[in-house]
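The complex appears here minus one protein chain, its other protein chains still in place.
Presenting chain A:
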Amino acid sequence: MSLTSTEHVDTGPADGPDAGTTPPGTAASPSSRLKGLAERNALLALLLAVIAFFAIYPESSDTFFTSSNASVLLGNQSVVALLALAVILPLVTGYFDFSLGAIAATSSVLTAGLMSFSDLSLGLAIAVGIGVGAGIGAINGVLVTRFGLNSFVTTLGMATLLGGLIQWYTGGQTILAGIDPALPRFGSATWLGLPRVVFVVLLATVALWYLLSQTPFGRSLYAIGSNPRSARLVGVRVDRSVWTTFVLAGALAGVTGVLQLARAGSATADNGTSLLFPALAAAFLGATAVVPGFFNAVGTIIGVLFVSVAVSGLTLSGASAWASPVFNGAALLVAVGLSHYLGRHRGVGTG
């Protein structure tokens, strides 16, 4: 095996004085270490190459590498990025959640509607939006763990159901009036030259990175993803842990919905699929980077940036509207193919 330097947690802080020295024989050989380093950072290198290309390419060079484009790009992608972070939570344990896009849309419409139709305060409306997201996640989790239903089909059904409820709640209309102006103001404000929403994503990324790679709970999630029966027999409460990932993912999708409302200033009667698929693509792309073969928070963000930077560059160079989905799809296929070729992909179970 040449792929010997998978470092499950490589970015952890240095140990204190209690740290032992690495014993001889536990270190990988220099060549395989170099290979691992290249593998972990391939997507990041590709991202930088794409940025460099569009900064030099004459068709896009005057607009692409400007702070205003960077600001627009990051602001617009923060919603997808947040949803992508939500998506990897169940994926780590081997379960799909296709309803997260619809949960985000539900939260967005509900937060707007509660302010617009029911005159609720901003804080309360946001709390309900996020709370409903967590609640739907809890229902998904119970269906998948307690009743052992297939996560693929269950969450697809939930997504369809929520899409219908959104149509019923909004009457198919966009909710424009009655939204507390503080929310859109937050959505368009900047801090240190970057949109504020970017800092929300940053916070969520750090939190998720910590949870997945720096806590025993995160470790047990990867163990479940590897082999749920083995995990059970080393004392992991498998059902409870999987359920928790669905709840956390639902809550994070709820936050995504609120953030989307803040960015757009209005809530459309949309079922959220347009958000979900780029998020899934980013999650799978992210599983080829940083910790190759495993879904991880930092890799996911690199995946989001890679796709969005490439699409932005293409758009600025004059490519048509179809370029974006074509690129998204192609990137996803290449990502899945690559991780399969690396022989490390575990084939996410369908629960």
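As a convention for this text, a contact is a pair of C-beta atoms (placed from the backbone, for glycine too) under 8 Å apart; a residue touches a chain by one contact, two chains touch by 3 or more; residues count from 1.
To be clear about the criterion, contacts and distances are computed from a predicted model.
Q: For the chain omitted from this view, which of "Monosaccharide ABC transporter ATP-binding protein, CUT2 family", "Electron transfer flavoprotein subunit beta", "Na+/H+ antiporter subunit E" or "Ring-1,2-phenylacetyl-CoA epoxidase subunit PaaB" is its UniProt protein name?
A: "Monosaccharide ABC transporter ATP-binding protein, CUT2 family"
Q: Using the definition of touch stated at the top, determine which of A:Gly131, A:Gly265 or A:Gly293 touches the missing chain.
A: Checking each option in A:Gly131, A:Gly265 or A:Gly293, the one touching the absent chain turns out to be A:Gly293.
Q: Of the residues listed, A:Thr66, A:Thr190 or A:Thr215, which one is in contact with the missing chain?
A: Within the whole complex, the residue contacting the unshown chain is A:Thr215.
Q: Tell me which residue among A:Leu82, A:Leu143, A:Ala223 or A:Ala267 touches the hidden chain in the full complex.
A: Of the candidates A:Leu82, A:Leu143, A:Ala223 or A:Ala267, A:Ala223 is in touch with the missing chain.
Q: Extract the touching residues of chain A with respect to the undisplayed chain.
A: 1-2, 4-10, 12-15, 18-23, 25-28, 210, 213-216, 219-220, 222-223, 226-227, 229-235, 237, 293, 344, 346
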